[in-house]
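Below, a portion of the complex is reproduced, with chain positions unchanged.
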Amino acid sequence: MPGSSFGHALRVTTFGESHGVAVGCVVDGCPAGVPLDASRISAWLARRRPGQGPHTSARAEADEPRILSGVYQGRTLGTPIAVMVENTDAKSQDYEGLADVFRPGHADFTWHARYGHRDPRGGGRASARETVGRVAAGAVAEAVLEALATASRRPPVRIVAWVQQMGPVTADSPDPAQLTVQRPEPMDHAVDPWTLTREQVDASPVRCPDAAASDRMLAALDDARRDRDSLGGVIRCVVFGVPAGWGDPVFDKLSGSLAHALGSLPAVKGVAFGSGFAAASMRGSQHNDPFVRQNSGAVGTATNYAGGLLGGISTGMPLVVDVAFKPVATIPQPQQAIGPEGPPQATTVTGRHDPCVLPRAVAIVEAAVALVLADHALRPARIEVVAGLEGA
Amino acid sequence: MPGSSFGHALRVTTFGESHGVAVGCVVDGCPAGVPLDASRISAWLARRRPGQGPHTSARAEADEPRILSGVYQGRTLGTPIAVMVENTDAKSQDYEGLADVFRPGHADFTWHARYGHRDPRGGGRASARETVGRVAAGAVAEAVLEALATASRRPPVRIVAWVQQMGPVTADSPDPAQLTVQRPEPMDHAVDPWTLTREQVDASPVRCPDAAASDRMLAALDDARRDRDSLGGVIRCVVFGVPAGWGDPVFDKLSGSLAHALGSLPAVKGVAFGSGFAAASMRGSQHNDPFVRQNSGAVGTATNYAGGLLGGISTGMPLVVDVAFKPVATIPQPQQAIGPEGPPQATTVTGRHDPCVLPRAVAIVEAAVALVLADHALRPARIEVVAGLEGA
């Protein structure tokens, strides 16, 4: 059964194995007329690319995307946009002998159980390299969001994510409840989501814009590496500029779609909106965000425990999403692996892997969020609005 | 755009407003020959029904499901199964005057922003009454899972959920990491997932099978009610008996589908698998569950931080999912509401509502999980297995 597609109005299908010929995606449903070129996709892919520093995998893919279709003279045609990235630096020999070894914490066993026939090289399609297709599609989705904002004379949607936690270290960021459209003065946290740019995030080698925490995360990474171990963490993503009214109840609430897109990312163990699991301990009188009238006349809220979502539909306040990642499964120390037959055996996995996937996963989370938002931005809900479809 | 359907092989579409004529669902894709009658659906609906005690809403719907199609002589026909539950006790007058009031914490404002025209009575389709359709469909899904296990001569899939946390009170349950197929001896927790039945869960008025915690939760509910306030909480769901190999990478991983189904439930703020957000603080050497050979010869793991999922595919270990709910938004005290125009005003909402939705949400979570599992159980993955489709 098909399982590699996401989205209803804007639908992405990803393809590719880690050490196969190529990875990529087809984005179908993109309206015609959206400015798009390969450099935009390249820029996104560069942010998830391995080999960027001492703390990431040594695999040095160029990851140059090739747009095969759907774009002409710098604008989308309304037809499927196929993007391919060749796998140029796949050292498959690193994985020899792994065909019959199920590494702990990896998908080897479950893929074997499901498919029987599998590609053991680099984890095949279970590798996080699959997310190249998601990120390329996210770049297209962001282009859609931008073009839509321009045509609607709205400020653009701004999606920015960062490493909020890495192992034992947590960044000093505002509580989601503070994250209304109004920046508090003073804003006494190291991370300032109201002004945060991707460039600022990228300035940290671990993509944590709290400089002190970034340093501590680097130290924690060094500790983990020295111990031949790995770290997990939390990425926080905030989105400014989503108008009130996006989300298609009931299964396709914005919350449902975000949970789907983020919950299907590799290594993700949890997804939370706004107050998240902390909401479980609150009372209604605290959690209910009081409504206010903004200066613009728009309805707003004085706090944002809701994380920008009520009834699964956007409120116009910033979206706030937290995504928990488990520590990287591949660690260079002996572990109990097993095969289809026989007892478990202590095995040390070789290969090139990050001790922590979080810095590279920032772009992956942003891409997932962009896909959800662009998909929902293209879903009409009222007849008088739909009528706008027909004009030109 | 359609947003009320879920599932690919087994697809449910729900319909209905809280105070409209009826709520219900159509389940399409159910194979022929599954034993099913209305009493099974009734039993599920009874568990989510309001009016069950002093701590739940006073609304007294009979919630008698009527199967309109798809079943003949006690077995499914392979055709769509439509189930309708009439809204017999809707006191719409309680909601008069709310058409232009956006209650804090509710979906009034966002539905207005999206649709313009909305049904203000009882929250319309944004009401948790929408989940009647989900629960009825969950009953069908469980029947599919049972019939499938019987035909495959497997033990049935056992889905059981409970209130793990309510406001300040947490039940004494084993850590997900302990939840392998092997019950530890001694098992020194108040909640014993290995033997837990729905009857045991229902024996607690708050559906918490830790008797002491149940009492404390009741006291917390009394406190909240006295303070004209409400509580949130966490429901934990465990599933025993899922074979290794369910889940369709990449977007339709079992984790992605579960996150979608659970993340789209009303009032949910977070979803987590196995170790969940705690994974962010672990190291790989701790989180990687060592493989073991079970007595049956099957591959197993010695711990279950993974929560029964690797690469988004089931491992054969118990699934463990946590779902965080925010406190109920409707509280009988003045709050800052607002309308399409004008300033916010202190408003006290009347109507019949639970001070905590968790006890009733147990069945809703179980239904969502059953829908995901039945959908995935019907997705073939290997050619030699698919061939089994054709015989009879």
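Going by the order they are written in, the chains are A and B; count residues from 1 in each one.
Please note the rule applied: a contact is a pair of C-beta atoms (placed from the backbone, for glycine too) under 8 Å apart; a residue touches a chain by one contact, two chains touch by 3 or more.
Everything numeric in this text was worked out from a predicted model, so none of it was measured.
Novice: Could you work out how many identical chains the complete complex has, if 2 are displayed?
Specialist: 4
The definition used in the following text is that only the chains that are shown with their structure count from here on.
Novice: Find the geometric centre of each of chain A and chain B from their Cα atoms only, then give the gap between the two centres in Å, rounded to an integer.
Specialist: Distance between chain centres, rounded to whole Å: 26 Å.
Novice: In their shared complex, at which residues does chain A touch chain B?
Specialist: Those residues of chain A that touch chain B are 1-6, 8-9, 14, 102, 104-107, 109-111, 113-117, 125-126, 130, 165, 167-168, 224, 227, 229-234, 243-253, 255-264, 266, 268-277, 279-293, 299, 301-302, 305-307, 309-316, 322, 324-331, 333, 335-338, 342-344, 379-382, 384.
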